[in-house]
Each structure stands twice: as structure tokens, then as C-alpha cells.
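Shown here: the complex without one of its protein chains, the others still in place.
== chain A ==
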Amino acid sequence: MTPDYLTSWLRKWANNISAQEIRDSYRQRLQQAEADEAQTADATPDNGEGASNPGGEPDEEEPAESSSAAAERSRKRKRNQEDAIAKIKKGKADKKTKKKKKGSDDDSDFEDVMDMYKKKKPLPGQLSNCELCNRRFTVTPYSKAGPDGGLLCTPCGKEMAKEAKATEKTNKPTVRKGRRKIESNRLDGLTFRGAKTLQQLCIETLAKYSEDIEELGDMPEPIMNRLSEIFSKKRAMNSTTFKLFLQSDRSTVAIHEAAYLETEDYDQIFAFVPGIKTLSLRNCCQFKDENMDFMIEKAKKLVDIQLLGANLVTNDKWIDLFISRGKDLRSLKLEWLDAAFDDQAVQALVEFCPNLQRLKLERCKQFGVDSIDAISRLQNLEHLTLCFHQDIPRKNIASMILSVGAKLQTLCLDGFVNSEDEPSDDLLIAIHDTCTSLSKLRFNNNNECSDAGYVNLFTDWSNPPLRYIDVNSTRDVDNVNPDGPEDFPVGVASDGFTALMAHSGSRLEFLDVSSCRHISQSTFASIFNPEKTYPHLREINLSFCPVVDTEIVAGIFRSCPNIKKVVTFGCFEVKDVIVPRDIVLIGAPKAQDAIEQFGQVFMDFQKEAQKELMGRVVPTAA
């Protein structure tokens, strides 16, 4: 075989001549080549014999071959050819022993040549048959390998790559998809263990198909509200879908995320639901004066209004609302009002809404001292939540508490901005002396009151034990002196906390003492020791109390049988806690730990509790 054969052979293939033709012509050339060799070399008969010796011993061929080759060594010209042929023979001999195949000279020779070509993978630039579609194609460095190791033509290669990608895609997301959502749900305390409720699954599916729903039909009120919440959360509440929640026979409309609604949409609420009693719109940015007018005109039965971010309503319109609807109003919650709703509006509110029981004004920037004085005159208030933005002298707040405090069930005072007054406990004294029916107290984000003040508040207080206490961030803020004044602790510190738990521990369900930095380790340890139990406590936040350590967290697990959630952001001493099951510990300080740890272990004390429970149930069941 000479290089000429090879090139012409390849060229023929490149021109797509049929395999049969190629085989025939190649056979011819091979025969000719061997004939040529027979003329020029004595060894060629051996070659032919070896190739055509089907029954003979193939192993003997080699010595014969090599001896003949040695005899021909002088003819350097032919040497390369000889070697090539010897190689072919050797390969063929191996094959023959395996296959024991009988065939003609030419055929077997041809097969040998073919084998040699097959075995080598074609290099870039050469031609090959596609493993899948059998087409001829030029090999490139980018040619893909087929499933059996051969090469693929470009279209088949692309197809393969696509499939590979598709399978990769289907494989990957099951691991990664929604990881962030799962984490977010965990922090919300939503997913715990086991499956979601069927209601939750249905509502989520509904939200997914929100555009296709024509009507929700007759749903119970809590489910409607839940649907609205999920629609809002998924940002599916728009001009079309929000109409699902307007049903003429209902008394409540609650749109928790109204940012996509236009001004006209708000009118529809009052047109569709004239009997509306409770209105709750959050982020109702496009709620304007004209909507307020329409509401005043149509919604004659409104008693409960909650608007968040209704910044396009002017001061005068608020006053109009109170003048015309004030007598009926029982509850008013306004949040995030920057431009309007000033002291005048609050005064009108107090003037015209004498029956108001629930008032919440949070993050209303225009709200000042006169408003506080006005609120003092609301005699029927039961729930009061105020978040301060302006500098308000403490004595005004104290006098407000003194005049409305007796009936209050909820009192939330968030964040004083008070630049002048020295810390003093008169607010706590006022609460202690006037409030006797509180169940929820939020008194947070200030450095007004001393530890002694809190002790005084929670000692001999005629108010029954509270259900909800939030005193977070009550501490002295002074970067120079981070521990605060030592002999005069500001904010809830050890003694105050002890008094608090002594007063309310028996009924307490929610406790937030985050950033109360002056509560000592020993105080925590003695409060949450196994001897004491806080049977109703469900949630506790101890974040940024640096002394909280593993022992204290473990103590909480034991002394609070109903605890569900423990938050310990920034508590660096909490390490390697074993979280009992059905409890979530949020805020592990080490970055490599999961931020929340779900209880897996069924602890001994839980087993005992379970046994007790079972002990009670089993005999009766049997």
C-alpha cells in the first residue's frame, strides 16, 4: 500500500461514492500492489501465503515473516512498506485466531485494512461516519463522542448536547430550586416538619392560577383572608384578581398588598361591597381624595379602617372622613403617612370619633405633641399603638397614659425621640398606677427608664399577668461606655427581668428581650432553670443578649414545654445546641451553621411529657 492509494481512497470517500464501489476499487488496487511487491520482493509470496493460510498456525507466521524481512533488509527503499505490511499481518493474525474465520485472500486483507482504519480515531480534518446517523462528516476538534465511544456528526452532537443539558436541568433544580424559599419559609416558621396542610396547598395552587379564576364562590372568611394574604405575597393582587375578593354579601375587604391597584379600582370596592364594615388596604399608594369621597358616600357601615401608605389623601380629606363617619368608627389603623395627617387631623379624629376603641398610628411623621394631648381625651380606647417620630416631652405621654390607661388592653409605645429629658421612670409609674387590664405591652426602643423602674412596674402591679411583652432595645446607648452606668442600669436589666417573669411568667406567650444587654447570665440561668416552668411561652427572642449561652437555651427548652421558636441572633456563646424536635432555634452565630436549626431529637423530657399525655389517653381509649 502506498500513500497514493490512501489519498485517492480518501478522496473517493469524500466524494460520497458508494461503499461497494470503493470496496471493489480498493480490492483491485490492493491486489495490484501485492502483485507489484511480488515482482520486486522475494518475501511477498510469504505474505500472500500468510494471509491466505486460513487453517495454518498463525503464530508461526511471524518468525517466517521476520526472517524474510531480515533477508530483505538491504533494500532500504522497500523497508517502510514491509513494516506496514508486517503490522497488518500481525493484527490480522491476532484477529484470525479469535474469529477462526475462513475467507478469500482479498477479503481478509481488505478487512484488515479496514480494521486498521476503524481502530484509529479520526483526527480533526479527517472524515468519519457518525455513530448515530451513519452520515459521513468531517471531524473537527469539537466533534462530540457518541454513547459507544465513536464520533458524532455536528447535528447529532448538538442533539446529544441538548439532551445532556435537559437531563442536567431536570436533575439540578430538585436540589437547588426553591432553596431560598425554603429558608425564608423556615424563618417565617411556616414549614416545620411533615407536609403542608391541604388548605395551604390548595391556596398556593389557586394563587398560581390566579389569572384563570373567574369566581371564588362562597368561601369562609378565614380562607378568604388567607387567600388574600397569599395572593398579596405572590404579587398576584392586581386590578383583575382583586375583584375576586369583592363579594357583595361580605362585610370585609382585606387587600394586604394593594400597590398594583389603580385609583379607579378603589372605587369598585365600595361600589361592589356597599355593606362593607372592615376595610384593610396595605400599600394603597393610589388611594386618593376622590376615593375617600366615594367611600364616605357609599360605605355607610364602615367601622374598621386600616390604611397603610395612603399618602395621596390630604389633611382636609382625613378631617372630612372623621366628620362624616366618625361616630361609627371603632377602629382606625394608619401607617406610613409622611405628607399629611398632622396634629389637626388627630384633633379632628378625637373630636368626631368618640367611640374609637382601637387606634394605631405608626410611622406617621406629622404626628406631634398636640396629637398626644388630643388622644388623652379618647375615653373608650382599649388598644393603643403609637410609634413616635417627633420629639415629644415625656410628661405629655405620661399624662396621656394616666387619662386613657385604665381601659387599655393593649399598649404599644415604640421608640421615643427625646433629646431633653433625663432618664426617669415616670412613664412606668404611670403605667403601673393606671393600667389594670393590659394583656399586651410593647415598650421598646428607648433608653428612658431605669432597671429600678421596671422592677417597680412589675412588682405589686394590680394588672393580671400579661400575654405578650416586648421590651426589646431598652438600654443605654453610649459607645464610650457600652456596659451602661453600672450602679444605675438603664433599660430592662437583671432585676427588672426577674420581676417581669415573676409577674407574668405564668401566662406569658410571647417575650422579646432582644438587645437588653444588661441582663446577666446568672439571671437568665435562674429564671430558666428546670424547677420553673412557663407553660404558655411559645416564642422568645433573646437576640443580642451577649451572655445567653448554650446552657440558657437548653434551660429554655426544658422549662417552657410549649416553646416553638427561640431566636438568638448575635448570641455567640450558643454553640452546638441539640434542638429538641418541634422547636426551631433561629440565629446560629457561626456562618457555616444553618441559620435555623430544627429540632430532630426526641428528648427524654419530651418523652416523659408524651408518656404522661398518653397515660391519660390510653386507658380511656382502651
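Rule of thumb we're sticking to: a contact is a pair of C-beta atoms (placed from the backbone, for glycine too) under 8 Å apart; a residue touches a chain by one contact, two chains touch by 3 or more; residues count from 1.
Methods note: contacts and distances are computed from a predicted model.
The UniProt record for the undisplayed chain lists the protein name "Elongin-C", from the options "RING-type E3 ubiquitin transferase", "Elongin-C", "Glucosamine-6-phosphate isomerase" or "uracil phosphoribosyltransferase". Only one of the listed residues, A:223, A:271 or A:339, touches the absent chain: A:223.
When the full complex is taken into account, the listed residue touching the unshown chain is A:196, out of A:29, A:196, A:365 or A:532.
From the set A:131, A:159 or A:204, the residue in touch with the chain omitted from the display is A:204, counting the whole complex. By the touch criterion stated above, the residues of chain A touching the omitted chain are 182, 191, 193-199, 201-206, 208-209, 212-213, 216-217, 219-220, 223, 598, 620-621.
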